[in-house]
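I'd like to ask you about the structure that follows.
Every protein chain but one is kept in place in this view of the complex.
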Amino acid sequence: MIDRLLARLPHGSRAFAWTGILIGLLAFWVALPPLKIREPVVPAAIGLIAIALGVWAITQGVKRLGWGAIVIGLLGIGLGVLATRSSVAHLDQVVVWSALTAAMLRYATPLAFAAMGGIFSERSGVVNIGLEGMMLSGAFFGILGADKLGSWPLGLLCAAAAGAGFALIHAFFAIHLRADQIVGGTAINFLALGLTGYLFIDVYGGEGTPPDISDIPDVHLSFLESWYFIGPVLGQLNLMIWLAFLTIVATWLVLFKTPIGLRIRAVGEHPRAADTVGISVYKTRYVAVMLSGILAALGGAYLSIGFVNSFNQNMTVGRGFIALAAVIFGNWRPWGAAAAVFLFGFSSALAQRLPAYSESAAVLFQALPYVLTLIAVAGVIGRSIPPASVGRPYQKQ
Amino acid sequence: MDERPVLELRGITKRFPGIVANDGVDFELRKGEVHALLGENGAGKSTLMNVVYGLYRPDEGDIRINGKAAELGSPKAAIESGVGMVHQHFMLIPVMTVAENIVLATEPVHSGILLDYAAAEKRVQEISTRFGLAVDPRAIVQDITVGQQQRVEILKALYRGADILVLDEPTAVLTPPQAQELFTIIRSLTEQGKSIIFISHKLNEVTEVADRITVLRRGKKVETLPAAGATEQGLARLMVGREVLLRVDKTAAQPTKALLSVEGLTVEDDRGIEQVRDVSFEVKGGEIVGIAGVDGNGQTELIDAIAGLRRSKAGKIVIGDEDVTGDSCKECLDAGLGHIPEDRQRRGLVLDFSLAENLALHDYDHPPASRYGWLYPKRLIEKARMLLQEFDVRGGGPHTRAGGLSGGNQQKVVLAREIDRNPKVLIAAQPTRGLDVGAIEFVHRRLVEERDEGRGVLLVSLELDEILSLSDRILVIFEGRIVGEFPPGVSEEELGVAMTGGGRRAAA
Partner (left out) sequence: MSEPGAPTPPEGGGKVENPRTGGDYAPSVARRYALAQRAGGIVVPLLTVILAFLIGGVVVFATTGSNPISTYKAIFEGAGLNWFVEIGSYELRLPFTDIHVPFPWNVDDIESTAAFNLQQTLINFVPLVLTGLAVGFAFRCGLFNIGGQGQYLAGAVIAVWVGSELPGLPGLVHILAAVVAGALVGALWAGIAGFLKAKVGTHEVISTIMLNWIAIWVGVFLFGLGGPLQNDTQPFVPVSNDILDESKLGILWGDPVLQALHVGFFVALAALVVYWIALNRTTLGYEVRAVGYSPEAARYGGISVARNYFLAMAISGLFAGLAGAIDIVGWAYRINTNDVMISSQIAFVGIAVALLGRNKAIGIGLSALLFASLVTGTSTRNLDPEIFRPELASNLTLLIQGLVVLFVGADVLILSLLGLRRRRRRAAAEAVSE
């Protein structure tokens, strides 16, 4: 077991490139609490080591990771030096690791749900650009359900139903009518935006949702609360966050360890081959797409019921697309996507705390998750391998 | 061999919009026999077998298995009735393992939900030994050889309990020695009581391995006859309905100077693996050089490199007098290269463009088709009209969408475009794949004509017949290297031996 784990770790030049990436991160980290090194030389030097490792990796043929190390090395130097120039008080205010981590988990959760949903859909061969719309529908119908029906579990149910509904539309057009999946997904986004906005104003008028809607509870782990660092982070997390963890694990299990997962992947790689052994391509894809709708909607429901406890028009502001980017970045694997989702969550968490640093620049930091996503897909897509038949409608004879 | 029919097809008719693919076909398979289904492209062989496998529903007619009527409405139903099919284009999932591919849809589980990989592998080993088809259950399909992949396909069918096996053009991807191995496997399977339908258009194989032969022509059954005593010429006549020229008439070649010269060429594929290794050869004006080889031995990468579509890692390419190593595709074409690509619908033509636009694909950016970026559609149309007439393209005019033509006519358009540019060298990759006999004759004749005009022709084909009948010199490519040069009189066996590495039997 340990051997297998060790065998999966990177070797040779790849290991150097990964070390370069880690050292680049280190360059930034040393300037932050708890170390708070004040001489700019230190992050600069560390960053240079990272860049050197990256260059070396490139000469050994490991191009993508090598460039990654160089980019992160440069970023590390830049940010590290910036951090040394700001006041210690500022740093202490902004970089509270436990609060940051907890916030990262909160921001990552809706992304995680949507990303896992996206993985199912894409693995079965259907591009789901409509994750954003499904998330938004979950956010609205979740809070609507929680409000009108009185409890958050019912709200979650409503959210899931809404997500499934939109997913059904997308699935029908993409699978049965063989329409273009990207255009269809975009249509879903428009429809969800229009429908949720329309109903929102119709039901709640101009005042918005009432303030006392049943919200998803946090999970208190009292035995953890006194632990250093882990206590503040894990001691009081929302239920949905734990469910998100579970969903990631479950996705991995189902997709790679069960027959259903094998069939889903088969349908996504070579639907004709799956058809010839008797697997129903249509049915499998329908199930996968509906699942993605339900999961994305649950992520949206967490946003409205669990996080801010209200609804605003278009409150998902592009998160569905970030989730899709996470799927691509993670190479259509649950753990990879999870890592990406945590990264993006971290950037959002940072952006949230940075106003303490500079008011107007804080607005710019709102763009951080999107910039990061852009860099991520730019650096990755050319070499990653999607499921072979993703985006191609299947034609049954 | 038993006399009882295991499978009976009576009056099977299958229609597609505008065409009757199968017209009242009767077919009968006896237990333990190898029954070949013969016909040229478009005769309806694959359609008929797709009906048997449940992929198509017949419009008329019925099917009986072991005397009982059978409703084969889906592959699942066919599998349950004991029918297994090995398709011409393998239905294997490249990124999954052999075991996963074989047990797909009937996976063994433990604890009710989780896949039992160990059990799957064990089962695969069991049937592998039982039928004598050695495979590695853990191997990833895209990494094993074609012969091994075919074995996996056969095992897939046997695993599901097939007693009737349909093999669709199984030797299309095999060298002659590998085909012989397949025949041995087929015989051993029949000895174990399996009945086999063998679809092919290769006359020599069919006479060798089959017990009986059924010939289809244009959707109708022409005749069923015992293989013993059937001649290739007789079968060809049944297939086509007239006398067929099995060889092209041509005069001896008169080669001039080298128009294409390749030295020390090494090319990697997208995964960084070397597919072409230190290849050197020449194509002179006035000769046809044929490159024979099993698919996947580097032909695609070789052509890509010469055409400028892929950067070579090492080596030199010279077209005419120009060194085009490292040049882009456009530069290579401008240097005098004509390229008839392997897949005319995906690479040869823009199916949604009109014929005039397609014919202009290389010329559109200089006069008279355009000037300083401004396009003159009328001139394109005039030129197209001329070319379409010269090459006898039927099915449409300059405004017709290319996708609306038949395969043969589409290929004529590609030829017209390439030849009109007066290239020094013409590369023809699989130029007659999927074409009917008339179109094949046209293409062959035209290639010889171009050779006689002094061009150099590089023919890359998987059909040994074609290579043998057209080439003035034959090169054999194996694992990325040129392993032999032969004159046109060489026998298929010799070529086959070279194609598998010259006596060294591959692990397939």
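Points worth noting:
Lettered A and B in written order, each chain numbered from 1.
Keep this in mind: contacts are C-beta pairs under 8 Å (C-beta built on N, C-alpha and C of every residue); 3 or more make two chains touch, one makes a residue touch a chain.
The structure presented is a predicted model; accordingly, all values stated were derived computationally and were not measured.
For the chain missing from the display, the contacting residue among B:R277, B:H339 or B:R473 is B:H339, taking the whole complex into account. For the chain missing from the display, the contacting residue among B:P108, B:G434 or B:G454 is B:G434, taking the whole complex into account. In the complete complex, the residue from A:A103, A:V127 or A:L243 that touches the missing chain is A:V127.
Touching residues on chain B toward the chain that is not drawn are 16-19, 21, 41-42, 44-47, 50, 88-90, 92, 94-95, 141-142, 145-146, 149, 169, 172-173, 270-271, 294-296, 300, 307, 309, 328-330, 332-334, 339, 341-343, 345-353, 357, 360-362, 364-365, 370, 373-375, 377, 395, 401, 403-407, 433-434, 436, 462. Seen from chain A, the chain kept out of the figure touches residues 127, 129, 169, 173, 177-184, 186-195, 197-199, 201-202, 206, 272, 317-318, 321, 324-325, 328, 359-361, 363-364, 366-367, 370-371, 373-374, 377-379, 381-386, 388, 390-392, 395, 397.
Quick note on the criterion: only the chains that are shown with their structure count from here on.
Taken together, the chain A residues at the contact with chain B in this complex read 253, 257-259, 261-263, 265-266, 269-270, 272-279, 388, 397.
Looking at the complex, you find that chain B touches chain A at residues 50, 53, 55-56, 74-76, 79, 85, 87, 90-96, 100-101, 104-105, 107, 109, 113-115, 156, 160.
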